[in-house]
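Sharing a structure here in structure tokens format.
With one protein chain removed, the remaining protein chains of the complex are shown where they sit.
So, subunit A:
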Amino acid sequence: MEDWIRALRELIVEELKRSKFPLPADRSICSKWMEGMAEGGRRILYTSCMYQLAPLIDKAVDLLRAMGASSGGARARLAAVGAKAFGRLVLRPDEERLRWAEGVLKNIAAMLKRAGVEFGVLRDEPYSGALLYELGFERDFAEYAKSVYAYFKEKGVEEVITVDPHTYHVLSQIYPKYVDGFDLKVYSYMDFVKPAGARIRGRVVVHDSCLYARYLGKYDVYRRLLDEAGVERAEDPYVTGRAYSGCCGGPIESVRPDVSAEVAKLRVQQLAKLSEVVVTECPICYVNLSKAGRGVVKVYDLAEVLA
């Protein structure tokens, strides 16, 4: 397993150096949704390419699994060699998933505009580096984070509106620890939007992002937004309570995809007891639960539900 983790680190660090993107992919997928939006400014809507990237993680992990990433031992060593070849590939998400990501982001932008928030976008925005931090490669993360901060400064950015929990977490809580003089104001789009209604009907169950619920104090925020939109929620302290609202398994997908998939399967079983309609607020949760819940639950992102 150590061999595999080392290979993974090399793969991500190399790719970030080359393209400011953690996976070998066509970067145009990050900015396609930005058509017609103003470029730059002091306040920006920053996607860190997370929604566009999440469907690719799915693909990458299938490839990694085929290479033996989950089995450990000799096969993992082989996988480590395979990872080098993997770096030369160019991954592309399915069109359907890409449309989903673009739909979510466009709706977030539209809701912000409706709430009177002015912002620009950065068409060459770099990835935040969250994956490095979360996998435990803190020194690599620290170095990379400095380069991202320098990029924001050069563009004259003062305030950043994030769209996902991983980016919000690293920017608001981790960057200040690693980047000297970090002074960006960091928000979540949820801090601003005022939903006028909902795009779906019926009772839903909320799947919490671990970061939003247990690190970032947002557990009640998206619940309130759903209430304001008139969406009925099914709750059960053992399924959706602060401690029992279990992880989707996403954070270890690249380390042990088999364990990650089992975690997701169990989570789907719990959620399905409350409703067949699951609402997530994180693209990684969305992808993981959609995959594990095929035929059992229908998963929506919060920004698909709010109108």
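Throughout what follows, a contact is a pair of C-beta atoms (placed from the backbone, for glycine too) under 8 Å apart; a residue touches a chain by one contact, two chains touch by 3 or more; residues count from 1.
Just so it is clear, contacts and distances are computed from a predicted model.
Chemist: For the chain not present in this complex, what protein name does its UniProt entry give, out of "Phenylacetate--CoA ligase", "Cytochrome c oxidase subunit 2", "4Fe-4S dicluster domain-containing protein" or "Halocyanin HcpB"?
Modeler: This omitted chain is identified in its UniProt record as "4Fe-4S dicluster domain-containing protein".
Chemist: Among A:32, A:153 or A:214, which one is in touch with the chain left out?
Modeler: Considering the complete complex, A:214 is the one touching the chain left out.
Chemist: Which residue among A:5, A:37, A:117 or A:234 touches the omitted chain?
Modeler: From the options A:5, A:37, A:117 or A:234, the contact with the absent chain belongs to A:5.
Chemist: For the chain that's not shown, point to the residue among A:234, A:255, A:272 or A:296 touching it.
Modeler: Touches the omitted chain: A:255.
Chemist: Name every residue on subunit A in touch with the hidden partner chain.
Modeler: Residues 1-2, 5, 9, 72, 134, 136-139, 210, 214-215, 242-247, 249-252, 255-256, 259, 262-263, 266-267 of subunit A touch the chain that is not shown.
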